[in-house]
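With one protein chain withheld, the remaining protein chains of the complex are depicted in position.
Going by the order they are written in, the chains are A, B and C; count residues from 1 in each one.
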Amino acid sequence: MKDTQDRSPKVRQSLDRVGITNLRTMIQTIWKGKNYYFTPNIEITIDLDKDRKGVHMSRLIEAIAEAVEEETQKPAGSIEEIEKRILDGLQTRHPFHRGEIRMETDMMIQKTTPISGKKTQESHRIEVTVVKDGRRYTKKLKVVVLGNTVCPHSMVTAGKPHIQRAVGELEIETGYANTVELEDMVGCVERSFSSEVYTLLKSEDERHVVRKMFKNPKFVEDVAREILENAKGKFKHAKIRSKAISNESIHRHDVIAEGSV
Amino acid sequence: MKDTQDRSPKVRQSLDRVGITNLRTMIQTIWKGKNYYFTPNIEITIDLDKDRKGVHMSRLIEAIAEAVEEETQKPAGSIEEIEKRILDGLQTRHPFHRGEIRMETDMMIQKTTPISGKKTQESHRIEVTVVKDGRRYTKKLKVVVLGNTVCPHSMVTAGKPHIQRAVGELEIETGYANTVELEDMVGCVERSFSSEVYTLLKSEDERHVVRKMFKNPKFVEDVAREILENAKGKFKHAKIRSKAISNESIHRHDVIAEGSV
Amino acid sequence: MKDTQDRSPKVRQSLDRVGITNLRTMIQTIWKGKNYYFTPNIEITIDLDKDRKGVHMSRLIEAIAEAVEEETQKPAGSIEEIEKRILDGLQTRHPFHRGEIRMETDMMIQKTTPISGKKTQESHRIEVTVVKDGRRYTKKLKVVVLGNTVCPHSMVTAGKPHIQRAVGELEIETGYANTVELEDMVGCVERSFSSEVYTLLKSEDERHVVRKMFKNPKFVEDVAREILENAKGKFKHAKIRSKAISNESIHRHDVIAEGSV
Partner (left out) sequence: MKDTQDRSPKVRQSLDRVGITNLRTMIQTIWKGKNYYFTPNIEITIDLDKDRKGVHMSRLIEAIAEAVEEETQKPAGSIEEIEKRILDGLQTRHPFHRGEIRMETDMMIQKTTPISGKKTQESHRIEVTVVKDGRRYTKKLKVVVLGNTVCPHSMVTAGKPHIQRAVGELEIETGYANTVELEDMVGCVERSFSSEVYTLLKSEDERHVVRKMFKNPKFVEDVAREILENAKGKFKHAKIRSKAISNESIHRHDVIAEGSV
């Protein structure tokens, strides 16, 4: 007997993205000899032909479970490598023309405080997506990084600036084989703020950060443009998109700027 | 002296979307002779030339404030009408080629319970966007509506289905002048579920809804397809996009289906 | 035949709070002669005896619907008045010893910008709860207000401060009949920041706000204490609780301070 999923649907209409979202699983990668552990929120979807009623959802889960299992033996070097394995494994279990998998998680980067030289762990939100379209693989990497903006306008008119937390986002879309390191993406964003921020700051570090902020007054427009400029210099053959959001300290609303090259 | 915003930026790069987000204000509309009140979350952005350092953000706020003030005298017939007024007012205060404003809010629809005939207020999430690109105005309307899915697969294999809350989304992109009523959009989504849902249900209504659900087993794929089918019949000259999300009762994750015509 | 809800439960254990949450409906109040419209998120619960299997949930909805309907004829003067009507109406429909209803919504306050004298609408998050315990009614009012903090420590050590958006919360618990106006509560919080903030600020206003900020450097500890001090002076016979959260501009994390009198 035919499975319900394999029957004809009432409405004969193809769909672009059918699958699973908000699934959490534990994955690990080995990068430059070091282990990294993530518990990403996962979305995996495939396209669906107009003549098929549904996707066999459990096969998507099995493709993920299998790649995660295999990975404990043969750890991947990156999140996108795990995602490619999942899409390749899925292709043997379920027909699709275009498949897509995205993982959202936090990434920790070890840093040193600027003056006191203490170790500090910095956390960034990341999203890694791999798309398999026919035989072609592309990827989209995104980092969301905290920093700040010091208002250049009030600096001039009031002699003193308003300052606030800002969020910088960088998205890189490129071929799967093109090496793009998340740590470099975070660096492109951090260098675009009035100053980068730290989890740990002793008094002498705080002094340094505050002075740096006052030397680099920036609008969100400046931040969005500098992220693009920094990323253009670093990442070739890629679509680049930036966004800066400022959690205004003199307003209730946020201010945003977005651009792409 | 030139304002800081009007100076040259360090990085000469145009930006697509610069403006304000997460601003809340109270608006009202009169539709079919009845007053509606909303407190939307607003995002308004314009493009920025590569030779200008920044946008004068307070002019965006003033354009909103002025339209809201004017509106208390001359109420608009729809949210998109208020948005068009804001963009038109902004054009006289600040140069831009492409401007965009989006309002997200809840919309209440009065309904009658299916059997007991009692009045019940139903709330839906809506998003209304107007874009002015040169002289051309387009709009994008979106509704997010709750309903349910009754699994047709388990109905066959287990003789009993699993059932769950589902979310249906419909997005219509079309010319500004093309009449698209949010209430009709909600209707297109509600008819696509195994059954529509209600805030108030007496025992006899609940019985009716449950029986209707069991008569209409559907995958999220069916829901996404039927939303498209219903909307195609109703809205012409429009790009139509649907999404269905099922908060699975037998899984921790959600299941999704998306398509467009 | 007995309704399922009225039967004996398998586990004979009383419950404190049984009811409905995330219900949205439209309400209005008339306060000082002016109409206010809200679309609150509502939670209503009652206690449940150890010998009863369940609450008749539709009666909670009917009590809300009835009070909202009645209100269109006889508008209430405050959100807590509507809530009391709902609990009183519920008492005639369903037995309970302790009932509780909470509404969360946004409240708009009209203000004037400090120098340019322009009108501006300011939005605040509010929560209003009424509890009926036996024959005794109490209420809990909460406002969540945005402002800022200017760091006094970096002002001294770096000669320049870091500044950021801050959130101030004030909660008042008191007898139902004790008049407590939300607008006064918002005022108590706003006066505790380095400066209050505005949705609209022209250049001259921004200058004023920034200078005021620099004259009033404050830790979150100072903000939490001053909210308590301001509220103590204003509201008698009440439990008062304050919280201040600073969205640090030099850190990824937030800083908090809480206290009560």
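Assume a contact is a pair of C-beta atoms (placed from the backbone, for glycine too) under 8 Å apart; a residue touches a chain by one contact, two chains touch by 3 or more.
Please read these numbers as outputs of a predicted model, since none were measured by experiment.
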> Which residue among B:T21, B:T138 or B:N247 touches the omitted chain?
Replying inline: B:N247
>> For review purposes, identify every residue of chain B that touches the missing chain, sorted by number.
In response: 122-123, 146, 148, 153-154, 157-158, 160-165, 195, 197-199, 201, 203, 206-207, 209-211, 213-214, 247-253
> What residue numbers in chain C mark contact with the hidden partner chain?
Replying inline: 3-5, 9-11, 13-24, 43, 45, 48, 53-55, 57, 152-153, 156, 219-222, 224-226, 228-229, 245, 252-261
>> If the hidden chain were put back, which residues of chain A would touch it?
In response: 3, 23-26, 37-39, 58, 61-62, 65, 68-69, 106, 108, 118-121, 123, 199-203
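What we mean here is this: only the chains that are shown with their structure count from here on.
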>> Regarding the chain A and chain C pair, does the interface count as same (over half of residue numbers shared) or different (under half shared)?
In response: same
>> To test your reading of the model: what rotation angle superimposes chain A on chain B by C-alpha positions, in degrees to the nearest 5?
In response: 180
>> Report the chain ID whose CA centroid sits closest to the centroid of the full protein CA set.
In response: B
>> On a C-alpha centroid basis, what's the spacing between chain A and chain B, in Å?
In response: 26
> What parts of chain C, by residue number, touch at least two of the other chains?
Replying inline: 123, 199, 201, 203
